[in-house]
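Part of the complex only, each chain left as placed.
Think of it as A, B and C in the order they're written, each chain with its own count starting at 1.
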Amino acid sequence: MEEYILQMKNISKSFPGVKALDRVNLNIKPGTVHALMGENGAGKSTLMKCLFGIYRMDEGEIIFNGEKVDITNTADALSRGIAMVQQEQTPILDRSIAENIFLGRFPTKKYGPLEVIDHTKLYAETDRLLKEVNMDFDSRVKLSSLSVSQMQSVEIAKAVSADAKLVIMDEPTSSLTENEVEGLFEIINKLRDNGVSIIYISHKMEEILQISDEVSIMRDGVYVGTWPAKELTTDLIIKRMVGRELTNRFPPRNNVPGEVIFEVENFTSIDPKSFKNVSFNLREGEILGIGGLVGAQRTELMEAIFGIRHIVTGKVTYKGEVLKIKRPRDAITKGIALLTEDRRATGIFGVLSVADNVGIASLDNYLDYNFVLNNKALEKVVNENIEKMSIKTPSSKTQIKSLSGGNQQKVIIGRWLANNPDVLILDEPTRGIDVGAKYEIYSIIVDLAKQGKSIIMISSEMPELIGMSDRIMVMCEGKVSGFVEGENATQENIMSLATKFM
Amino acid sequence: NSGTTDQAEAPATDETTEETTGETIKVGVSIYKFDDNFMTLYREEIDSYFKTLDDGNTYEVTIQDGKNDQAEQTNQIDAFIQQGYDVLIINLVQSTSAATVIDKCADAGIPCIFINREPEEADMNLYDGQDYEGKYTYVGADARQSGKFQGELIADLENKGDLNGDGVLQYIMIVGDPENVDAKYRTEFSISQYLEVSGNEVEKLDEQRGDWDQAKGQEITANALVKFGDAIEVVFANNDAMALGASQAIAAAGRTVGEDIYLVGVDALEEAKQLVKDGEMTGTVLNDHIGQSHTAVDAAVKAVKGEKLEKYYWVDYVKVTSDTVDDFLN
Amino acid sequence: MESNKIKDFLENNAIIILLFALVVYVGLTQDGFLTMTNFFNIASNVSPRFLIALGVSGCLITKGTDLSAGRLVGLGGVLSCTLLQRVDYADKFFPNLPELPIIVVFLAVILLTGFFGLLNGIVISYLNVPPFLTTLGMQTIVYGINLVYSGATPLGGLRRDYTQIASAGINIGLPQPIKYLLIIAVVVGVFFWFLYNKTRHGKYMYAIGGNEHAAEVSGVNTVAAKLRIYSLAGVMYGFAGFLLAAKSGGASVNLGLGYELEAIAACTIGGVSTTGGIGTVPGILLGVLVFELLKTCMQFLRIDTSWQYIVQGLVIIIAVALDIRKYTAKK
């Protein structure tokens, strides 16, 4: 048996204006979980895309299964036994779960010369797979009816079922909740026991140390090194990733919550399965965390407050004024902002520049004569925010779709900072963001609170929720199950509230 | 080969009058739309007739497609003028745009022969008493006549087309394209002439536009035959293409032209003549593209040579019936 | 609750109900509408258009379009006519052409139009030219070729055995024979239904329309799929042209003008999504029916031609506006 299932040697890849990979090496042993780490924009996804045949590398060599290979497209990669869960989900919303999973390798049966799709087998296989990933869904259900995290589970099921020798997982857990993560780890362990290798990319330190055998680290497109996971600690990884020490995960919270300025009363969705009778309030300069399991309807609630979803009852009072919010614009003009959960669907403008993506929500503030855009002033604010968020981009004119996932997320956060709202609602703000940058974002959030802005933060990462919130509202099955003061918050009491009505 | 005689007072080109040996004369032709059946025959005849001229001059003929778009055609005329063409033969897209074209040509001093679509009378008189008078003309057939002939084709039948003998002619009309003068006149005068000649009443069962298109002719007739059944006595089609489509529908409905229905068109397309001969069409009207194109070319040549043109050259339509069709067949 | 169900039913079947109401109204007020003859008549009009719509549907489902459809119908029709004229016809296009077997001509026609379809596919998938432009360019090119080939002469004098395809049918003891055109439409419709639902090609097509990148990374050969789709579309246009020429007893370069827009509209009315990934064969049939029935009904109702345009436009918009409600999810 070979020592390595995969060897990538001296891989380089440039995009206009960036050298994304500079002679990177990576060796993967059979039957191991190999974590790949690095800051946002370090080149992790690019390296994996070169391996999976989505990009062609400029130079370098790939030896897979003892044989030098030239992978020109994904079909090629798949046929060699490489499967991948992409960082950016690629679901086909209008087709069934089964079709999504078996796309490209449908089971067929033959009637003479006719080759017909074997639907019975297709659905049976899918149902079996879904059970494996703990999803009790009908395999005929359209993907569009699933939540982001359920779609992610489908993506994982798809990669896992490909019978691959090597499975690449690019931030598979960024939209999964704890339960689902555990399920994923079970699957990974099963795969490993069967001799499958896994390349695992994540920004979540705990996961890395828990699941991986070896860890490779990249920085700015350059390979830093590989270490056995046993020899590593979170601090060591961070140091090697970022190049400096990072002593605290959270900045000191020295904001002082003031008066109640924002009140939500009796919010009930028109969808009977969604949130019901939700009431809460928010103080000036307060960071209100919102916890709960997937399906707790936190996102739906916030979107409803913001005018994206419809309600049957509910009232929002802001600084004593009852707001009539029919569409997001109404909320924004009142100084309320929402960073949405699904970056791709409701966040980025793929073909537009980074600058336009940052500036779009703030145009009202930069009008001369109420009509002509003051492009200079706008540009200044945009550039400030690009800098503040340390967005890694060749220029502010670059199309956002060519940025790394984490940097796209930073751009959208930058958009709402530029807008300078008084109430900022953040739905999973640090999804896909590296540890170093997370700290910076936390600092910004605390800073905003100190300036008297109010923050609502939905997060499925318990430590983040506990570390950042003045107060935590926990939801379960669409209802508020309780509030926990920041200092009293523990994983246990949040969990018990999150499962209160189950 | 065509059985017609040139009834137009075609200006004869007299080769002895001018000693213009070896000159190259650029002739610009713009046809309103290239895929019009009739104008295709027409333009081909223009081209080939120029080739047969042997007065020592070389005629360089450029034919453009107006694409049924007056703006486009105006651009083409501008370009012709810009390139220093010697004479233009213009089949206007929009007859009302004649004034603009005449002005352009007059400015450039280039003679202009309008064909097929007749400009307004006022426009034809625009340069009366000025230099440019006699340098532009209209060569065409009187569209009213084609309509009248259609009416006569039916009125001249023994039963005047009135199959059920109620003294009323029940008919359907398939209109070309309402914006086209030919369509308008044929629709109008076929009936008015019928009324006049036959003394019968008429009843219009249906009038639909078929855009000169054979497929539409078929569908319209098929629908009408379902709806009105035996009530239909005559199908008037503004052109032969639609009449041919109609004849398909008539045959498919188990009706027989000449026995329980009549069908007339205009253009005398080859197949229409065949059908007339075989009795599957009652008659058609020859739009004499040979006569018209030759007259137009002769006028152009005359104008180039500096001779004064008349304001109008008329070429007659000819009725084609089963009795006369043999004269027209190839 | 009950009223809700009725509302749901109305919303989900808006177009069918509209169509049904129209047919009932015209049927009750106008003689001759609800007859077998009229049924076959409408079926014959629907048949070629259904083929064209089916052809273009694949392009639409994969987020493309095909504006060359109409002109390819024209080319198919003209080619058929030039090769299937009566031997004794005076104005024969190829004076010395012997009598060719119809099937040979048919194959030649669909091969040729299929080839142009393939070219569309190649330009779209290899040169990355947007489908709108590719097929608009192809529309112009095909028209030019047809002009050059036919010299814009109208073609007639077709052989009876050829025109019979459009007018005759199989006698199965009914008062009227079942028209071949109807049978062809059914067979082709079933074929497409099978292709779209039961084969890998169909699934790939929907996947490409839903998310081309996803299809690509799942190992679907998107290039090959598109080549198949556009070629098949070309074949269908040729087929339709072949039938239309037989039906109207002749053809000229104008044949098929504007059919592409009608076909695309019919598909969209029938629920094929302009943003890709969605569309069914029964839906497409429904869309084509809306168009053709509406035309026939208006003629029966003796609506003035100018007004017919207005009514047709309004009905399209209203039908789709009603229908679309079932897709626009209430959030």
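One rule holds for everything that comes next: contacts are C-beta pairs under 8 Å (C-beta built on N, C-alpha and C of every residue); 3 or more make two chains touch, one makes a residue touch a chain.
This one's a predicted model, so the numbers in the text were calculated from it and none came from an experiment.
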*What are the per-chain copy numbers for the complete complex, stated as a formula using the labels displayed?*
A x1, B x1, C x2
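In this section, only the chains that are shown with their structure count from here on.
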*When the C-alpha atoms of chain B and chain C are each averaged to a single point, how far apart are the two points in Å?*
33
*Whole-Å separation of chain centres (CA-atom averages), chain A against chain C*: 45
*Averaged over CA atoms, how far is the centre of chain A from the centre of chain B? Could you give it in whole Å?*
71
*Which residues of chain B are in contact with two or more other chains?*
none
*Return the residues of chain C touching two or more other chains; collapse runs of consecutive numbers into ranges.*
none
_List the residues on chain A that touch chain C in their complex, please._
52, 54, 73-75, 78-79, 84, 86, 90-95, 99-100, 103-106, 108, 115-117, 158, 270-271, 308-310
_Residue numbers on chain C that touch chain A, as the complex places them_ = 198-200, 203-204, 206-207, 210-211, 213-221, 273, 277-278, 330-331
*Hey, which residues of chain B end up touching chain C in the complex?*
34-37, 40-41, 44, 175, 178, 206-209, 212-215, 217-220, 222-224, 226-229, 241, 244-245, 247-248, 251-253, 269-272, 274, 329-330
